[in-house]
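To start, the structure itself, in structure tokens.
Removed from the display is one protein chain of the complex; every other protein chain stays in position.
We just call them A and B in the order they show up, numbering each chain from 1.
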Amino acid sequence: MTCLTKKHILEIENLSVSFLQYDKGMRQRSLQVITNLSVSVHEGEIVAVVGASGSGKSLLAHAVLGLLPANADVSGTLRFEGKPLTAASIAALRGKGITLVPQSIAYLDPLLKAGKAVRKNKRDAGARKKQRELFAHFQLDPATENLYPFELSGGMARRVLLAAALMDDPRLIIADEPTPGLDLELAKKALADFRAFADQGNGVLLITHDIELALSVADRIAVFYAGTTVEEAPVIDFEAETTLRHPYTKALWRALPENGFAALPGNQPYVKAMPKGCPFGPRCSLFSPSCEGEIPLKTIRCGTVRCIKATGSVEV
Amino acid sequence: MALADLTVSVPVLAKARRKKLNQRKKTIVVFLFACLLLLGITVGGILAAETAVTADLSQKYITPSLQHLFGTDQLGRDMLARVVKGLSTSILIGLGAASCSAVLAILLGSAAALLGEKVDAAITWLIDLMLGIPHIVLLILISYALGKGFWGVTVGVALTHWPSLSRVIRGEILQLKETQYVKTARKLGQSSWRIAVKHMLPAVFPQFLVGLILLFPHAILHEAGITFLGFGLPPEQPAIGVILAESMKYLSVGMWWLAFFPGAALIGVVALFDLAGGSLRRLIDPHSAQE
Partner (left out) sequence: MKRNRLLNFVGKQAAKLIILIVVISMVAFFLVAVSPIDPVQMNTGQAAYANMSLEKRAQLEEYWGVNTPVVEKYTNWAKDIIHGDWGTSLRFNQPVLSVIAERFTNSLLLMIVAWLFSGVFGLLLGIAAGVYRGKLVDKIIKGYALTLASTPTFWLGLLMLMIFAVWLSWFPFGFSTPIGVSAAEATLGQRLYHLILPALTLSIIGVANIALHTREKVIDIMESDFYLFALARGESRGEALRHHCLRNLLLPAMTLQFASISEIFGGSVLVEQVFSYPGLGQAAVSAGIGGDAALLVAIAIISACFVFCGNLIANILYGVVDPRIRRGHGLG
């Protein structure tokens, strides 16, 4: 799929998630929130999943960790270091191979001190030492370990969450919007930490709404639109519009400040009113009736795309 | 990745639990069922009033049988008739007292929320005071002040059950006052009265209704309790509290039916009220529908 020869850490193929809900209180219906999503992370790589806020990106993180609520249907193929995952093996990997950096302070137990939370309640000297090293690394005052979450500032809380993730020596970090609330300096530092972590041969799946941030740190970008990834491309392809594959990605590119700030009109389709075929169809200038059929995943150069109009040649 | 991998059938990683029955229809059926049953008991009690007090000394102390499903007591009165009559009395007193209580609750609750800080402070203080004395002690005092009997227990229950509902209504109105549409209505110059009737009443009424129905079981249990202690209905009235107080004398000789059935039936009635209130809440408040 990609031009990388390195080993995969995580592969997600055709992941679909739907929720069972009550419709007007009378009927049950299933609400498809993620459809045929595919993305992969290699050793030493940061892959950013970029999409608008509220498009269900967090659900991706929870789905990979097998932590969706009981009214969710999840299907698809997940592989970790080449081995296919089942519901049971996912549970065994949590905190051992894969770990999560969550998006807010609400993910910390309000009655647990920061140090203890990072150590997962462990008291042994080894855990304590490691936790102190991590705190020092993140420039957290040693006294921070005795603070409760409500006493932490936004920036401190985020560093505590990062420390908690690294405490587990994972192979893969799934980071769900890890930088909002950090000042620029700290945000850069957090991203540098992800970079360093990846450079040791690990993987990071960075879920974010901030495309500029993604471009500054990631190796590859997966563009998330209406519950699926429409394009997966090396970051270098974002240097020019012409090397991009999907019309939505191009629209995102044009919306960047340095490229003209041109916002795309319209909104993402609501999950209950998904268009047939390509979800981007109604907003696409290249739309034709054939877009309402099935859209296969195409590999073009070193990336993938879900668009029947995309071609291998670089348009000028 | 080999191409063949893509055609592998997609494994299911998690499956949602599904519920078969339509919850909402079920709730409506349950609500109607509970209401009908309660109505039946109330009417039945009125019809059984005569039988409930008819003594037949040739039929004393009969254990439950087909003829007397709940047995007979020391005067040969049919316990089934007495229990149904007792429940009916309890329901009527409960309905009356709880309704008065609910009216008090809505008056004081909305007064606290609408008539300014001083009134609010006074009413909140009163609520705290009421909740600061154990219910039963207050009931004994009020009932005693009114010379016990029917009025003692009814007024007692009515005067003691309003605080918690009143608190709910106060909170609800305070919240409503801050909503955009009420603020807009005020800016548009609508009179307070019009705002109260057109905007607040429809929002508070469902809360009030559910609160009212959930007051009934409390009222009924307290009526039975206070009557049992001797501060409520007079001994000649077949009330559940009276029946149970009498049954105590015959407990040590093993006449279990005198105590068992009246109490079990009372639980049934209280549970029916709870059921009705709970299902009404589910119908009105969508948040609790998923439970």
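Rule of thumb we're sticking to: a residue touches a chain if its C-beta (ideal position, glycine included) is under 8 Å from a C-beta of that chain, and two chains touch if they have at least 3 such contacts.
All values reported here derive from a predicted model rather than from experimental measurement.
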item: Residue touching the undisplayed chain, where the options are A:Glu151, A:Asp183 or A:Glu294; value: A:Glu151
item: Residue, one of A:Lys96, A:Lys129 or A:Lys276, that touches the chain absent here; value: A:Lys96
item: Touching the absent chain when the full complex is considered, from A:Glu43, A:Asp168 or A:Asp210; value: A:Asp168
item: Of A:Lys7, A:Lys83, A:Lys120 or A:Lys276, the one touching the omitted chain in the full complex; value: A:Lys120
item: Chain A residues that touch the omitted chain in the full complex; value: 62, 65, 67, 69, 94-96, 99-100, 102, 104, 106-112, 120-121, 148, 150-151, 164, 168
item: Residues of chain B (touch criterion as defined above) contacting the omitted chain; value: 129, 131-138, 140-148, 217, 221, 224-225, 228-231, 244, 247-248, 251-252, 254, 256, 259-260, 262-263, 266-267, 270-271, 274
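Just so it is clear, only the chains that are shown with their structure count from here on.
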item: Whole-Å gap separating chain A and chain B, where each centre is the average of the chain's CA atoms; value: 51
